[in-house]
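Please find one structure pasted underneath; my questions will follow.
Excluded from the complex is one protein chain; the other protein chains are retained at their positions.
Per-chain residue numbering starts at 1, and chain names A, B, C and D are given in the order in which the chains are listed.
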Amino acid sequence: MSELLQFLFSGLTVGAVYALVALGFTIIYNASDVVNFAQGEFVMLGGMITWFAYQAGLPLPLAALVAILATAALGVTLNKLAIEPARGAPVVSLIIITIGASVFIQGAAQQVFDKQIHSFPAFSGDTPLRVLEATIQPQSLWVIGGALVVFVGLWLFFTRTLIGRAVLATSNNRLAAQLVGINTNFVMTLSFALSAGIGALAGVLATPITLTAYNVGIGFALKGFAGAMLGGMGNPKGALVGGFLIGLIEALTAGYLSSTYKEAVAFVVILLVLFFMPQGLFGSKSTERV
Amino acid sequence: MPRLSAKSATLLVLAALVVVSPLFFPSGYYYRVGALIFVNGLAVTGIVILTGYAGQISLGHAGFAGIGGYACALAPVHLGLPPALAAVLGVLISGALAYLVGRPILRLKGYYLAVATLGFGILVSMVLNNERQLTGGPDGIIVPDLGLRGLLKDWGLNISNGEFWYFFCGIALLIGAWIALNLRQSPTGRALRALHGSEIAAQTVGIDVARLKLQAFVISAVYASVAGSLLALQNKFITPDVAGFMHSIEMVTMAVLGGAGSVLGAILGAGVLTLLPQVLTVFAEFEQLVLGLVMMLMMIFLREGLLPSLLRKLRGRDE
Amino acid sequence: EIKIGASVSATGPAAFLGDPEAKTLEMLVEEINAKGGINGEKIELVLYDDGGDPNKARTFATRLIENDEVQAIIGGSTTGTSMSILSVAEDAEIPFISLAGAIDIVQPVKPYTFKTPHTDRMACQKIFEDMQKRGIETIGMISGTDGFGASMQAQCKDVAGEYGIKIAADETYDPKDADMTAQLTKIRNTEGVQAVLNPGFGQGPAIVTRNYRQLGIELPLYQSHGVASDGFIELAGKDAVEGVRLPGTALLVADLLAEDDPQKPVVMAYKTAYEERHNEPVSTFGGYAHDGFALLVDALTRAGSAEPEAIRDALEATSALVGTTGVYTMSAEDHLGLDLSAFRMLEVKGGTWSLVE
Amino acid sequence: MLTVEGLRSRYGRIEVLHGIDLHVDSGEIVTVVGANGAGKTTLLRCLSGVQPLSSGTITFRGEPLHLVPAYRRLARGLAHSPEGRQIFTNLTVEENLRLGAFLYTDERVEKDMDDAFQMFPILKEKRNLVAGGLSGGQQQMLAMARALMGRPFCLLLDEPSMGLAPIVVQQIFEVISGLKALGVTVLLVEQNAFGALKIADRGYVMETGRITMQGPSEELISNPRIREAYLGL
Partner (left out) sequence: MTLLSIEGLGIAFGGIKAVHDVSLKVDPGEIVSIIGPNGAGKTTLFNMISGIYQPDSGCVLLEGEDVTGMAPFRLASRGMSRTFQNLQIFQNMTVLENAIAGFHLQERGAVLADLLHLPSSRRRARAAEAGARALLARVGLERAADREAGSLSYGSLKRLEIARALALRPKVLLLDEPAAGCNAVETEEIDQLIAEVAASGVAILLVEHDMKLVMRISSHVVVLDQGEKIAEGAPAEVSRDPAVIAAYLGSEEAAHADG
């Protein structure tokens, strides 16, 4: 029993990290149909910039804020300099641009920062919380809480605000969006800023648990992508559930079956889900009449 | 002057490149780079068929390269097959696996297909990584010599290892390109491109979309498998990296960078992306930075890919 | 002028190995040239970053030999890249000093291939020796699935029997994993486990150590030489890391070495120079490169010629060369030249490394 | 209200509009007729800004319009109901309409929406359904209704009657006539040339990217060449 609980805690911790990354994907995807493979780099930057600012003497909360803002600004720059000029290019070309951006940011990070592994203190100390016989780190609660807050925020954004709907409209039909007066460039800028900011936030929250280094981005991007797809790309609910599910499956597999093949099991589950639900768990089937 | 068909032109250009380039090679190292370009070109030609023609994305094709490569490492030891036959076995396994995996996952579209193929690739590389007893684990395993060079020596043709693999891979690439180009203009190729345009319309003109996609998937898996075998045989050593996610991404990037819809373009992309790290060594520390930058700039300014965009620009000037 | 080639994994997943190696080589070459070179000849270093990819490593090896025409090669941060370079170097008959752990690199002995790091097997032996002393018979293992972790895992399992040690739990984690409590819980709940061993490098062992404390496991925890650096203590947290033991080289405890320890001057010199120049702590791995280069310099000096053949012969004749990792004595049968004494058992006490008596 | 001078436009290297001059006065209904591929759609795309001009000027309500980005043109009072409907297929009917009034947040939005539902009752029935599921004709109605939600001074309509049942076609033409009464200016591209000319004040005939004829509607209807080439009479 306590064993199971411990596995669940482990799964929730890891799942929350995945979910946060997956949530970061949704906005850019919703605005442009592009899966931004540089999303993981935003997460890396969130952690690395915070660490450096913290090292430089800034208080941790301020350092985190700096990291989030700087990363959001970088997201905007990426959009302005690389995505917008390529307007109208096929989606695969845009994806390659984001992969290029990911390589570039990683290359830059090892110059600007270093190649060491870093961490900064957990927000509420390291004393584990005991629940029945199991324990969980306070920082895990921060990550889980962060994922939930971001989810609620995004959900409200897309369903309750006009600008949120403008984001959806832009990806659905860019031409029509312009015709109804939506500044699609602004929507894109906003999406990149938000996505990058959420990515950085993920990095800030997760680093005390996962540690960070210039090359952690790809791993995050991959798991986040898998989580987002499992839940259904573009849907915040999907990202949240998908991320947590993968975390839980991995932890339970590691606990009960085989730690070596825990990722394999996660991917097998993804394959199975997609087999029966080709749009992921919560993905809506796009209705195109013929 | 009779106009060359695009196909003959492509093949001629390729053949000329393979044959003429060595005249300008200052050292044996260039044969190695050439051979790598050809191997990558071959793998990427498979991506052209799957992604360029049929519009299906795969982020797991390195898995097939891994199977092809490890077949050459394992079959000679465990089954006593000669390495060449081992490569054929790799092709059979890759093809069969592509067939089995492709059936369920090719129903998926776009990113969903991407994540499913990604999962497949990861499963393969995970097995290669973790089944240490069989595969040698992450440290890799030695691949027996192909033995063909020795045979050539017996026939009086004594060439260096580098030269041998250069020409061997060059020929393989030419054959691969020839087949892919045949396909493009053939009824099957047209049907593939049609289903890319509209699956529903393709169905109503009688195209068995599911089957055709599967065929494209299997064919492209075979390409990847052969490329993996060639790489393993040439390196005489193989690690699970060949099957890794990054290698899959690399293949797709090469194809898209060069122009996924065109065989020559994709091979060009393979060339650029293989050469680039070699050239960028002068930037040492800044290598990744520059690599990323080059990728972005190329896609921004040559959005349809290197070759198609350049051709379009050239043609624009003609008119 | 003598040309030396190097291909290391300065970036990519094995950057923790290759990065300090590259920095060390560059530093040492500069140092020696500043001193006037070897036998009056300056050294030129041609350094490539193979990113840990064996395929690239092979290409760079070819490039070093055929294009840059180097007289010897140092490098191969990982076993995979080393194996790739090795086959090219052997074909071309160019001496190659590998910086990777696996014993397969020099066993069976290949004429032109040498290596500096102690093997994974030796690390396991050192650890098991220590366990034996403490009366530990049943252990749990948790290993990274990367090359380093997997290789050491295999070696330890192989050699455990010789020390009468039983591996009752054998778990793994992916180097990118964020939480290992599930695996550790499983180990904790395994009957009879008296200690836990964690082969791995990078962030994995730091997270394992933290989770270990989080779960309140009181058993002794052994790490590998993969994390033998000050950075590890910082990453895992001083509290969590207290009491952790690992087999490390003299480098890590340079200050604690006895004054008469032959390694003391060598490690102190390297440590000060490196830390001054790069403003980051030395690591065991940079030490491997240091030793590789020292071996080569020694061989070149003795050979009095930069002919590959002569270098090779001189390398094989290396005797009692003091490096950071240990004292090397090569022979035709032994292209590594280290014994178990190269390793020292270290323990974290009061937030710093200390020698276990 | 709207003046176009020397407008040229191209797709890649191929020019498809070779210098169009045309004007629409305030409160007018003006129609453009022409064969398939004449360039009518391209003309409207240029006016709403989703298609770049290679030369020429557009003046709208006394101000140059051709430098204004597409998304600002609705705010200037120019709405476009494009060819191929271009509705937001993944959003609901109601969301489509609300996005049509993206620029406004006042109460009039609700009223405009009620008006739209009154005009096309079927849309009200389907208001919470995803627009992509609508039938072709229903989507066409939605496109028109969405354009009206933008409260335009001037409305560009690209074949609004396409795919509509005869009873709705009549209704659409009535609506367009009715807009005139509300002071909305309309530039109408129609293949149903007869119907369009009947409600229009003036008309232009477009052939392969050029205006070849223009005049009051009655004149065009009675012109034998037009009767033969476009009206099929």
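Here, a residue touches a chain if its C-beta (ideal position, glycine included) is under 8 Å from a C-beta of that chain, and two chains touch if they have at least 3 such contacts.
Not measured: the values here are computed from a predicted model.
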Chain not shown, its touching partners among those shown: A, B, D
Touch criterion as defined above, residue of D:S9, D:N192 or D:S217 at the omitted chain: D:N192
Among B:V19, B:L79, B:A96 or B:A201, residue touching the chain not depicted: B:A201
Touch list for subunit D against the chain that is not drawn: 11, 14, 33, 35-38, 41, 83-84, 122, 129, 133-138, 140-141, 159, 162-171, 191-195, 228-233
Where the missing chain touches subunit A, by residue: 288-290
Interface residues of subunit B (partner: the chain not displayed): 55, 178-179, 182-183, 185-191, 193-194, 196-198, 200-209, 215, 219, 261
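The criterion applied here is as follows: only the chains that are shown with their structure count from here on.
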Number of hops, subunit A to subunit B, where each hop joins two touching chains: 1
Identity of the chain that, by mean CA position, is farthest from subunit A: D
By mean Cα position, the chain sitting nearest the middle: A
Distance from the mean Cα position of subunit D to that of subunit B, given in whole angstrom: 50
Intercentroid distance (Cα basis), subunit C paired with subunit B, Å: 36
Residue list for subunit A, restricted to those that touch at least two other chains: 110, 260, 263
Contacts with 2+ other chains: residues of subunit D: none
Subunit A residues within the subunit C interface of the complex: 3, 6-7, 9-11, 13-14, 17, 110, 114-119, 126, 128, 135, 137, 206, 209-211, 213, 215-216, 219, 251-252, 254-255, 259-260, 262-263
Subunit C contact footprint on subunit B (complex, rising order): 26-30, 32-33, 36, 129-130, 132, 137-140, 142, 161-162, 231, 235-239, 241-242, 277-278, 281, 284, 287-288
Subunit A residues within the subunit B interface of the complex: 35, 82, 85-86, 88-90, 92-97, 99-108, 110-111, 218, 222, 225-226, 229-230, 233, 260-261, 263-264, 267-268, 270-271, 274-275, 278-280, 290
